[in-house]
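Presented below is the structure to which this report refers.
Left out: one protein chain. Kept in place: all the others.
== chain A ==
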(Lines give C-alpha, C1' and ligand atoms only; values in the text may rest on other atoms or scores of the structure.)
Protein backbone atom coordinates (compact mmCIF):
# COMPACT_ATOMS: atom_id res chain seq x y z
CA UNK A 1 0.00 0.00 0.00
CA UNK A 2 1.43 3.38 -0.92
CA UNK A 3 -1.14 5.55 0.88
CA UNK A 4 -0.12 6.95 4.23
CA UNK A 5 -2.01 5.51 7.17
CA UNK A 6 -4.61 7.72 8.78
CA UNK A 7 -3.62 6.47 12.18
CA UNK A 8 -0.65 8.15 13.71
CA UNK A 9 1.18 6.75 16.69
CA UNK A 10 4.45 8.05 18.03
CA UNK A 11 7.38 5.67 17.70
CA UNK A 12 8.65 4.27 20.97
CA UNK A 13 12.08 5.33 22.17
CA UNK A 14 14.88 2.83 21.55
CA UNK A 15 14.75 0.05 24.12
CA UNK A 16 11.29 1.07 25.30
CA UNK A 17 8.62 -1.63 25.21
CA UNK A 18 5.97 -1.43 22.50
CA UNK A 19 3.30 -2.57 24.93
CA UNK A 20 3.61 -2.22 28.65
CA UNK A 21 0.82 -3.58 30.83
CA UNK A 22 1.12 -2.15 34.34
CA UNK A 23 -0.70 -3.48 37.39
CA UNK A 24 -3.78 -4.50 35.40
CA UNK A 25 -6.73 -5.29 37.65
CA UNK A 26 -10.11 -6.50 36.42
CA UNK A 27 -12.95 -6.64 38.91
CA UNK A 28 -16.61 -7.57 38.93
CA UNK A 29 -18.83 -6.02 41.58
CA UNK A 30 -19.83 -8.63 44.13
CA UNK A 31 -17.19 -11.19 43.13
CA UNK A 32 -14.75 -12.08 45.88
CA UNK A 33 -11.37 -11.51 44.30
CA UNK A 34 -10.36 -9.64 41.13
CA UNK A 35 -10.47 -11.77 37.95
CA UNK A 36 -7.09 -10.38 36.96
CA UNK A 37 -5.06 -9.14 39.89
CA UNK A 38 -2.08 -6.85 39.40
CA UNK A 39 -0.72 -8.23 36.12
CA UNK A 40 2.31 -6.49 34.59
CA UNK A 41 4.41 -7.43 31.58
CA UNK A 42 6.10 -5.84 28.55
CA UNK A 43 6.15 -6.70 24.88
CA UNK A 44 9.21 -5.28 23.09
CA UNK A 45 8.94 -4.10 19.46
CA UNK A 46 9.14 -7.17 17.22
CA UNK A 47 9.15 -9.53 20.21
CA UNK A 48 6.90 -12.52 20.87
CA UNK A 49 5.48 -12.86 24.36
CA UNK A 50 3.37 -15.86 25.33
CA UNK A 51 0.85 -15.88 28.19
CA UNK A 52 0.12 -19.44 29.37
CA UNK A 53 -2.26 -20.76 31.95
CA UNK A 54 -5.27 -23.02 32.35
CA UNK A 55 -8.92 -22.11 31.90
CA UNK A 56 -10.04 -19.32 34.19
CA UNK A 57 -6.56 -17.99 34.95
CA UNK A 58 -7.40 -14.63 33.34
CA UNK A 59 -5.12 -14.86 30.31
CA UNK A 60 -7.84 -14.16 27.73
CA UNK A 61 -9.32 -11.33 29.81
CA UNK A 62 -5.86 -9.78 29.98
CA UNK A 63 -5.58 -9.95 26.19
CA UNK A 64 -9.06 -8.53 25.65
CA UNK A 65 -8.46 -5.64 28.01
CA UNK A 66 -5.47 -4.44 25.93
CA UNK A 67 -7.99 -3.34 23.28
CA UNK A 68 -10.67 -2.57 25.88
CA UNK A 69 -12.86 -5.39 24.64
CA UNK A 70 -13.91 -6.72 28.06
CA UNK A 71 -17.59 -6.70 29.03
CA UNK A 72 -18.87 -3.35 30.41
CA UNK A 73 -19.62 -4.98 33.79
CA UNK A 74 -15.93 -5.59 34.34
CA UNK A 75 -14.07 -2.74 36.01
CA UNK A 76 -10.57 -2.14 34.62
CA UNK A 77 -7.74 -0.36 36.41
CA UNK A 78 -4.00 -0.03 35.87
CA UNK A 79 -2.24 1.06 32.71
CA UNK A 80 -2.06 -0.32 29.16
CA UNK A 81 0.80 1.67 27.69
CA UNK A 82 1.10 1.29 23.93
CA UNK A 83 4.11 3.23 22.64
CA UNK A 84 3.80 5.20 25.86
CA UNK A 85 0.12 6.09 25.36
CA UNK A 86 -2.31 4.74 27.97
CA UNK A 87 -5.06 2.95 26.04
CA UNK A 88 -7.28 2.88 29.12
CA UNK A 89 -7.47 6.67 28.96
CA UNK A 90 -7.77 7.44 25.24
CA UNK A 91 -11.01 8.61 23.60
CA UNK A 92 -13.30 6.53 21.41
CA UNK A 93 -11.90 7.92 18.16
CA UNK A 94 -8.29 7.17 19.00
CA UNK A 95 -9.30 3.72 20.24
CA UNK A 96 -10.90 3.02 16.85
CA UNK A 97 -7.63 3.89 15.13
CA UNK A 98 -5.69 1.55 17.36
CA UNK A 99 -8.10 -1.38 17.13
CA UNK A 100 -7.33 -3.30 13.97
CA UNK A 101 -4.92 -0.58 12.83
CA UNK A 102 -1.94 -0.54 15.15
CA UNK A 103 -2.99 -3.52 17.23
CA UNK A 104 -4.83 -6.38 15.54
CA UNK A 105 -6.35 -9.42 17.14
CA UNK A 106 -6.92 -13.03 16.05
CA UNK A 107 -9.34 -15.19 18.02
CA UNK A 108 -9.59 -18.90 18.68
CA UNK A 109 -12.67 -19.75 16.66
CA UNK A 110 -12.55 -18.20 13.20
CA UNK A 111 -16.15 -19.26 12.49
CA UNK A 112 -17.52 -17.01 15.21
CA UNK A 113 -15.24 -14.06 14.51
CA UNK A 114 -15.88 -13.92 10.77
CA UNK A 115 -19.25 -12.64 9.62
CA UNK A 116 -21.02 -15.44 7.78
CA UNK A 117 -23.05 -13.19 5.45
CA UNK A 118 -20.14 -11.30 3.88
CA UNK A 119 -17.38 -12.70 1.72
CA UNK A 120 -13.94 -13.00 3.25
CA UNK A 121 -12.66 -10.42 0.76
CA UNK A 122 -15.33 -7.88 1.78
CA UNK A 123 -14.39 -8.33 5.41
CA UNK A 124 -10.68 -7.87 4.80
CA UNK A 125 -11.36 -4.86 2.56
CA UNK A 126 -13.58 -3.32 5.22
CA UNK A 127 -10.74 -3.52 7.74
CA UNK A 128 -8.39 -1.86 5.26
CA UNK A 129 -10.82 0.91 4.33
CA UNK A 130 -11.50 1.62 8.00
CA UNK A 131 -7.86 2.54 8.50
CA UNK A 132 -6.59 3.69 5.10
CA UNK A 133 -8.15 6.06 2.55
CA UNK A 134 -8.06 3.71 -0.42
CA UNK A 135 -10.54 2.82 -3.17
CA UNK A 136 -12.63 -0.35 -3.03
CA UNK A 137 -10.64 -1.76 -5.88
CA UNK A 138 -7.30 -1.10 -4.18
CA UNK A 139 -8.60 -2.58 -0.93
CA UNK A 140 -9.72 -5.71 -2.77
CA UNK A 141 -6.31 -6.01 -4.43
CA UNK A 142 -4.66 -5.72 -1.02
CA UNK A 143 -7.02 -8.38 0.35
CA UNK A 144 -5.94 -10.77 -2.42
CA UNK A 145 -2.30 -9.91 -1.79
CA UNK A 146 -2.60 -10.75 1.91
CA UNK A 147 -4.60 -13.94 1.30
CA UNK A 148 -1.70 -15.01 -0.92
CA UNK A 149 0.81 -14.03 1.79
CA UNK A 150 -0.87 -16.21 4.40
CA UNK A 151 -0.86 -19.16 2.01
CA UNK A 152 -4.49 -19.37 0.91
CA UNK A 153 -4.43 -21.25 -2.44
CA UNK A 154 -5.92 -19.43 -5.47
CA UNK A 155 -6.46 -16.18 -3.51
CA UNK A 156 -8.12 -14.39 -6.45
CA UNK A 157 -10.96 -16.95 -6.27
CA UNK A 158 -10.98 -17.43 -2.51
CA UNK A 159 -11.44 -13.69 -1.95
CA UNK A 160 -15.07 -14.13 -3.02
CA UNK A 161 -15.70 -17.11 -0.73
CA UNK A 162 -18.02 -16.94 2.24
CA UNK A 163 -16.50 -18.27 5.48
CA UNK A 164 -18.52 -21.51 5.32
CA UNK A 165 -16.91 -22.35 2.00
CA UNK A 166 -13.50 -22.55 3.67
CA UNK A 167 -11.95 -25.20 5.92
CA UNK A 168 -11.03 -24.36 9.52
CA UNK A 169 -7.36 -23.86 8.69
CA UNK A 170 -8.18 -21.65 5.76
CA UNK A 171 -10.59 -19.52 7.83
CA UNK A 172 -7.87 -19.01 10.41
CA UNK A 173 -5.53 -17.93 7.60
CA UNK A 174 -8.19 -15.48 6.38
CA UNK A 175 -8.50 -14.09 9.93
CA UNK A 176 -4.74 -13.61 10.05
CA UNK A 177 -4.77 -11.96 6.60
CA UNK A 178 -7.42 -9.54 7.89
CA UNK A 179 -5.38 -8.81 10.99
CA UNK A 180 -2.20 -8.20 9.00
CA UNK A 181 -3.71 -6.20 6.14
CA UNK A 182 -3.33 -2.96 8.10
CA UNK A 183 0.27 -3.80 9.04
CA UNK A 184 -0.20 -3.66 12.82
CA UNK A 185 2.75 -3.16 15.12
CA UNK A 186 1.29 -5.69 17.51
CA UNK A 187 -0.73 -8.82 16.83
CA UNK A 188 -2.66 -10.31 19.73
CA UNK A 189 -3.44 -13.97 19.06
CA UNK A 190 -5.81 -15.61 21.53
CA UNK A 191 -5.47 -19.41 21.21
CA UNK A 192 -5.01 -19.07 17.43
CA UNK A 193 -4.41 -22.79 16.82
CA UNK A 194 -6.49 -24.44 19.55
CA UNK A 195 -9.42 -25.27 17.26
CA UNK A 196 -7.13 -26.65 14.56
CA UNK A 197 -5.66 -30.09 13.89
CA UNK A 198 -1.95 -30.63 14.52
CA UNK A 199 -0.90 -30.63 10.89
CA UNK A 200 -2.80 -27.36 10.32
CA UNK A 201 -1.48 -25.96 13.61
CA UNK A 202 2.06 -26.55 12.32
CA UNK A 203 1.20 -24.58 9.16
CA UNK A 204 -0.23 -21.62 11.11
CA UNK A 205 2.66 -21.41 13.58
CA UNK A 206 5.18 -21.49 10.73
CA UNK A 207 3.17 -18.76 9.06
CA UNK A 208 3.17 -16.55 12.19
CA UNK A 209 6.93 -16.99 12.58
CA UNK A 210 7.55 -16.10 8.94
CA UNK A 211 5.22 -13.06 9.04
CA UNK A 212 6.84 -11.79 12.20
CA UNK A 213 10.20 -11.86 10.44
CA UNK A 214 8.78 -10.22 7.32
CA UNK A 215 6.80 -7.41 8.97
CA UNK A 216 8.79 -7.04 12.18
CA UNK A 217 5.58 -7.01 14.15
CA UNK A 218 5.37 -7.95 17.80
CA UNK A 219 3.10 -10.82 18.87
CA UNK A 220 1.27 -11.40 22.14
CA UNK A 221 0.12 -15.02 22.06
CA UNK A 222 -2.35 -16.40 24.58
CA UNK A 223 -2.46 -20.18 24.93
CA UNK A 224 -2.93 -23.11 27.27
CA UNK A 225 -0.52 -25.17 25.17
CA UNK A 226 3.07 -25.19 26.38
CA UNK A 227 4.13 -26.59 23.03
CA UNK A 228 2.85 -23.49 21.22
CA UNK A 229 4.76 -21.22 23.60
CA UNK A 230 7.97 -23.25 23.28
CA UNK A 231 7.63 -23.05 19.53
CA UNK A 232 6.92 -19.37 19.05
CA UNK A 233 7.61 -17.18 22.09
CA UNK A 234 10.80 -15.42 23.23
CA UNK A 235 9.41 -14.57 26.63
CA UNK A 236 6.75 -16.37 28.70
CA UNK A 237 4.29 -15.15 31.32
CA UNK A 238 2.64 -17.92 33.38
CA UNK A 239 -0.69 -17.02 35.00
CA UNK A 240 -2.57 -18.81 37.75
CA UNK A 241 -5.89 -17.74 39.29
CA UNK A 242 -5.63 -14.17 38.01
CA UNK A 243 -2.00 -13.51 38.88
CA UNK A 244 1.36 -13.80 37.17
CA UNK A 245 3.24 -16.57 38.97
CA UNK A 246 6.32 -16.72 36.77
CA UNK A 247 7.96 -14.78 33.97
CA UNK A 248 11.08 -15.81 32.06
CA UNK A 249 12.81 -16.08 28.70
CA UNK A 250 11.46 -19.19 26.98
CA UNK A 251 14.60 -21.35 27.19
CA UNK A 252 15.04 -20.58 30.89
CA UNK A 253 11.43 -21.31 31.73
CA UNK A 254 11.44 -24.75 30.14
CA UNK A 255 14.91 -25.67 31.39
CA UNK A 256 14.53 -24.35 34.93
CA UNK A 257 10.95 -23.55 35.99
CA UNK A 258 11.08 -21.80 39.36
CA UNK A 259 7.41 -21.69 40.34
CA UNK A 260 5.90 -24.99 41.54
CA UNK A 261 2.87 -24.45 39.27
CA UNK A 262 5.04 -24.04 36.16
CA UNK A 263 6.98 -27.11 37.22
CA UNK A 264 3.76 -29.13 37.65
CA UNK A 265 2.35 -27.92 34.36
CA UNK A 266 5.49 -28.95 32.48
CA UNK A 267 5.60 -32.36 34.14
CA UNK A 268 1.94 -33.28 33.74
CA UNK A 269 1.71 -32.83 29.95
CA UNK A 270 1.57 -36.37 28.48
CA UNK A 271 4.83 -36.81 26.57
CA UNK A 272 4.90 -38.20 23.05
CA UNK A 273 8.44 -39.60 23.05
CA UNK A 274 8.51 -41.82 26.15
CA UNK A 275 6.15 -44.23 27.89
CA UNK A 276 5.27 -43.14 31.40
CA UNK A 277 3.69 -45.60 33.81
CA UNK A 278 2.01 -42.86 35.87
CA UNK A 279 1.83 -39.24 34.82
CA UNK A 280 2.87 -36.74 37.50
CA UNK A 281 -0.17 -34.64 38.41
CA UNK A 282 -1.00 -31.44 40.22
CA UNK A 283 -3.40 -32.54 42.97
CA UNK A 284 -6.69 -30.71 43.47
CA UNK A 285 -8.25 -28.05 41.28
CA UNK A 286 -8.01 -24.33 40.58
CA UNK A 287 -9.57 -22.25 43.41
CA UNK A 288 -13.14 -21.10 42.70
CA UNK A 289 -13.23 -17.62 41.13
CA UNK A 290 -15.01 -16.02 44.08
CA UNK A 291 -12.73 -17.43 46.76
CA UNK A 292 -10.65 -14.82 48.57
CA UNK A 293 -7.26 -16.19 49.53
CA UNK A 294 -4.93 -14.20 51.77
CA UNK A 295 -1.76 -16.00 50.74
CA UNK A 296 -0.38 -17.80 47.72
CA UNK A 297 -3.24 -19.04 45.53
CA UNK A 298 -1.37 -22.16 44.53
CA UNK A 299 -0.47 -23.17 48.10
CA UNK A 300 -3.37 -25.64 48.58
CA UNK A 301 -2.07 -27.71 45.62
CA UNK A 302 1.63 -27.18 46.23
CA UNK A 303 4.07 -29.82 47.46
CA UNK A 304 6.46 -27.15 48.77
CA UNK A 305 3.86 -25.14 50.71
CA UNK A 306 4.49 -24.21 54.34
CA UNK A 307 2.51 -22.14 56.83
CA UNK A 308 4.27 -18.94 55.66
CA UNK A 309 2.71 -19.37 52.20
CA UNK A 310 -0.73 -18.49 53.59
CA UNK A 311 0.54 -15.31 55.24
CA UNK A 312 0.28 -12.91 52.31
CA UNK A 313 0.46 -12.63 48.52
CA UNK A 314 3.92 -13.70 47.35
CA UNK A 315 5.65 -10.97 45.30
CA UNK A 316 7.42 -11.76 42.00
CA UNK A 317 10.97 -12.42 43.15
CA UNK A 318 13.75 -11.64 40.61
CA UNK A 319 15.96 -14.71 40.10
CA UNK A 320 18.43 -13.37 37.53
CA UNK A 321 18.50 -13.67 33.75
CA UNK A 322 15.11 -12.01 33.42
CA UNK A 323 13.37 -14.77 35.38
CA UNK A 324 10.94 -13.93 38.18
CA UNK A 325 8.76 -16.26 40.23
CA UNK A 326 6.08 -15.55 42.84
CA UNK A 327 7.25 -18.16 45.32
CA UNK A 328 8.66 -17.30 48.74
CA UNK A 329 10.56 -20.60 48.79
CA UNK A 330 13.25 -18.71 46.86
CA UNK A 331 13.64 -16.38 49.84
CA UNK A 332 13.76 -19.16 52.40
CA UNK A 333 10.01 -18.78 53.11
CA UNK A 334 10.54 -15.30 54.52
CA UNK A 335 7.36 -13.27 53.89
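Things worth noting here:
Keep in mind that, in the parts below, a contact is a pair of C-beta atoms (placed from the backbone, for glycine too) under 8 Å apart; a residue touches a chain by one contact, two chains touch by 3 or more; residues count from 1.
FYI, contacts and distances are computed from a predicted model.
Its record in UniProt calls the unshown chain "ATP-binding cassette domain-containing protein", which is the match among "ATP-binding cassette domain-containing protein", "Metallophosphoesterase", "NADH-quinone oxidoreductase subunit L" or "Tryptophan synthase alpha chain". Screening A:71, A:92, A:272 or A:292 against the full complex identifies A:272 as the residue touching the chain left out. Contact with the undisplayed chain is limited, among A:38, A:84, A:227 or A:300, to A:227.
Contact with the omitted chain, checked across A:200, A:293 or A:317, is made by A:200.
Mapped onto chain A, the interface with the missing chain covers residues 54-55, 153, 167-170, 197-203, 205-206, 224-228, 230-231, 250-251, 254, 264-266, 268-273, 275-276, 278-283, 285-286.
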